[in-house]
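A single protein chain has been removed from this complex, and every other one stays in its place.
Chain naming follows the written order as A, B and C, and within any one chain the residues start at number 1.
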Amino acid sequence: MWREWIPFWKPGLSPYGGDVDLLFAGLLLASSLVLGLLIFLLLLFCVRYRAGNPVDRGNHDSKSWHWEVGWTSASLVIFLLLFVWGASVFLEIYRTPQGELSVFVVAKQWMWKVQHTGGQAEINSLHMPVHRPMRLVMASQDVIHSFFVPALRLKHDVVPGRYQSLEIEAVTAGHYHLFCAEYCGTDHSGMIGEIVAMEPADYAKWLNDQAPANSLAREGGALFREFGCSGCHGANSSVHAPPLEGLYGKPVPLADGSIVTADDKYIRDSILLPRSQVAAGYQPLMPSFEGKVSEDQLLRLVVYIKSLADHAP
Amino acid sequence: MTEPDYLNSSYTLRSWFLTTDHKRIAILYFASLIAFFFIGGAAATAIRIELATPQADLVSSDTYNRLFTMHGVIMVWFFLIPSIPNTLGNFIVPLMIGARDLAFPRLNLLSWYLFVAGGCVTLFAIVAGGIDTGWTFYTPFSTLYSNSYVIIAVTGIFIAGFSSILTGLNFIVTIHRLRAPGLTWYRLPLFVWSLYATSVILVLATPVLAITLVLLATERFFGVGIFDPKIGGDPLLFQHLFWFYSHPAVYIMILPGMGVVNELISCFSRKPVFGYKFVAWASLAIAAVGFLVWGHHMFVSGQSLLASLVFSFMSFIVAVPSAIKVFNWTATLHKGSLRFDAPMLYALGFLGLFTIGGLTGLFLACLAFDVHATDTYFVVAHFHYIMVGGMVTAYFGGLHYWWPKITGRLYSEYWARTAAVLIFFGFNLTFFPQFVLGAEGMPRRYHVYPPEFQVWNVLSSGGATILAAAYLLPMFYLGYSLFFGSRAPANPWDAPGLEWQTSSPPPELNFESQPVVTRAPYQYRTDFTAEPQNA
Amino acid sequence: MMGWRPPLVLVASWLGLLALLALTVTLAYLPFGSLNSTVAIVIAAIKAAIIAAFFMELWDRGPRLLIFAGAGLFWLGLLLWLGLMDFITRAPA
Partner (left out) sequence: MPEGRGFAPQYASVQHRDEAAEIGIWVFLATELLLFGGLLFAYFVYRHANPAAFAAASRHTDIVIGTANTAILLTSSFLVACAVDALQAGARRICIMLLIGAMLLGLLFLSLKATEYAGEYHEHLVPGINFSFAPPLADGAELFFTIYFVATSIHAIHMMIGIAVLAALAIMLRRTASTRLCAALRTAALYWHFVDAIWIVLFALIYLPGRSGA
């Protein structure tokens, strides 16, 4: 296969891995040609026009502008082609995630915590089935990290304060490096894990073997009571707080007149920064849970509230 | 000798530390830069030795992080940015344009004092315990999580920033107002053009860094949230502000190097630079377009897709003027009469290394490949090919070229050529393996790494040893020439530039009488065949 | 010595600036919705232009100083334009 001919380069194992490799090969070829031409000319001129070598040096003040126009437009055209090529593959890598399979990734100094929807949790490893796109929802608990899987040609920063969705898919089963690529403090280089891509059957078996104590939603429900959320948001509560059943995915009118959609980010913000987006008709009574609830507890709560979406309010 | 030269006109300490002579200030800068170069270089050597094995065996992770931060901070702000502009530029620009000094000599001296003050403050932060944020100071790590001397370090950089601004201002005014009679813009040597372009960036980009560092220090000191996501601040705002300075800053570093190479190639080919006007305007184009590309450091950071597309596009555009320069330099060699003195060896080395650095820059400008390669050793290698392979090589070339003018002494050509060749090989052995490491996915700033990367790391560390030794060589033979070298004539290279028309070293006021320029630059005597006087 | 009188152009600029100040404060209290901020920034730009033209005497200076004065503004525009482009076109998280 052509990709094995690229020196020091292992083929990419994601659906677009071949496109990235082809792009790399193209870049490599183009620059080798340019560099080769340059070195050839340098050597040629250095030998031929060395001082004392009796060769014809006349007429060297000839007009230069057609050369200038020539190589300027040639580089411009090649660069534009490369830009378009790179951009099209880029949009493929970062397309909006399609997979129905969701996995939550929390990055913190200095580990990757992975939560599967069924409640299976792992640290510094991520099991996934091959040939099935998976939607990663990533959050950072502290500083900026970067989720980097060289074998899949995939990388994205995980910036604190927001969720980052990313699609990941492998086409070959195997174990691959997971690195943190954005410098994140003392043990930055220890923040590595592995991606375990498995045949779908093996993956199903693995999920079962993990024997999760509880699903994420159920754990979220426990936290919901533990943190006292149910005291106000519960059905029989005396405090006037918005009900959460059937909330997820619906538009919410806010006190300042605007309308937002109750998505992951809105729920997360409402827990951490309740005063920033108050639902219309309610008092800003809710205390902030900033610093009281960790990112992985947060995502359990979000999954729990999501699971209430089907309940009629 | 009728008039004392600038070196022996007075010997008191006062005459050095309160001088307003641009030539003496250049020497002051040179001395301080050597010190910073060796501090930064020592850190680099320690890093490379540590990385020879995959495990942590020499230093702890914490120390390692402080080492690479120290290497980055010192090299970027206290060596690369001031290097050519403040030493060669300070010395040569007034001579090249036939002026007696820069426009504002006292500002020039103030600029050196600010530089040294900033350097001392930053060194204090390093001695007190170091900084562990990396030279990029990304928030929220630098504001909330780092337990190191961030505020002191950024204060030092802030002070040194004003030194940059004053230098840039001085050059702009000098080049506008102090050119000798008859020295029109198109008769200026290209070194002056490139320093003019550099100064534009210094003046317009550095204040943005200053305000960014003020915001960073405010957030860290008062605990208010400017970039803190907890109250809706955006860490990416910091990155935008930081790279608005720091990407153009890369051109601050490389443009003067390109300027030097113009002089060298033209002199040792005995020909005018091919496509003079294109090369001149390419410098300004790089300075201007260089401001439009900063977001290519943020392709995977979560900035908007549109922003990534625009910044990628502009990054390809900014490569065009650089490509024009490389083509023109190569064409300059054509039908020249080439001599391979040490400065020319450096210039040829620059051509090859800069081209590799520039081409791999295209790899990184290319969106899909950047996703894979950013934050890996590919970036480290690319950056060092431009900065060390390009800029430092050009600096050494310029230093040798103007050494007779600056010191009035000739160095040993044999040793100079040996050092140039050693540096070239040491450099490639150090940094080429890092391209491979990056392509295979080894992230940068890693203290321990998976064992499969070791082969290339060992090669790189081996190269670094050669490179370190090669960088020490010039210290010896150049130092030797200071005391025992034979006296340099006024014009050892038989060059037509104004700086060669006065004695070596130049008198205090540069010229006995005001020179008048009547022709384009680089009009070399083409019948020149004699051996150089110092061969 | 006492024969000096303030030049008319300076007096006129000063009065014009004060009038614009009164105008912008008044307009700020009128409900134009999102136009309010545009109005405020446009008037601020006019005031700054008057200062640059008459107090700073740019109106009778050569093109070189205009280029220097414009360069700062131009680069400020680049920073705001390309920088804000990211924040305005970001997809909702």
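Everything below uses one rule, namely that contacts are C-beta pairs under 8 Å (C-beta built on N, C-alpha and C of every residue); 3 or more make two chains touch, one makes a residue touch a chain.
All figures in this text were calculated on a predicted structure; none of them were measured in a lab.
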Among displayed chains, the one left out touches A, B, C
With respect to the chain omitted from the figure, which of B:Ala103, B:Ile152 or B:Leu498 is a touching residue?
B:Ala103
Which chain B residues touch the hidden chain?
94, 99-105, 165, 168-169, 172-173, 176-178, 203-208, 210-212, 214-215, 218, 222-226, 231-234, 237, 240-241, 244, 509
Which chain C residues would touch the chain omitted from the figure, given the whole complex?
1-4, 6-7, 10-11, 13-14, 17-18, 21, 24-25, 28-32, 36-37, 40-41, 43-45, 47-48, 51-52, 54-56, 64-65, 68-69, 71-73, 75-76, 79-80, 83-84, 87-88
Hey, which chain A residues sit against the chain that's not shown?
255-256, 258, 273-278, 284
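Keep this in mind: only the chains that are shown with their structure count from here on.
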Counting only Cα atoms for the centres, state how far chain A is from chain C in Å.
43
Mind pulling the chain A residues that touch 2 or more other chains?
162, 164
Where in chain C do residues touch two or more other chains at once?
none
In their shared complex, chain B is touched by residues of chain A numbered 8-10, 12, 16, 19-20, 23-24, 27, 31, 34-35, 38-39, 41-42, 45-46, 49-52, 56-61, 64-65, 67-68, 71-72, 75-76, 79-80, 82-83, 85-94, 109, 142-144, 146, 148, 150-151, 153-157, 159-162, 164, 177, 179-190, 192, 272-273, 276, 290
Would you pull the chain C residues touching chain B in the complex into a rising list?
64, 71-72, 75, 78-79, 82-83, 85-91
Chain C-facing residues of chain B, complex:
176, 200, 204, 208, 234, 236, 240-241, 244, 291-292, 294-295, 298, 302-307, 310-311
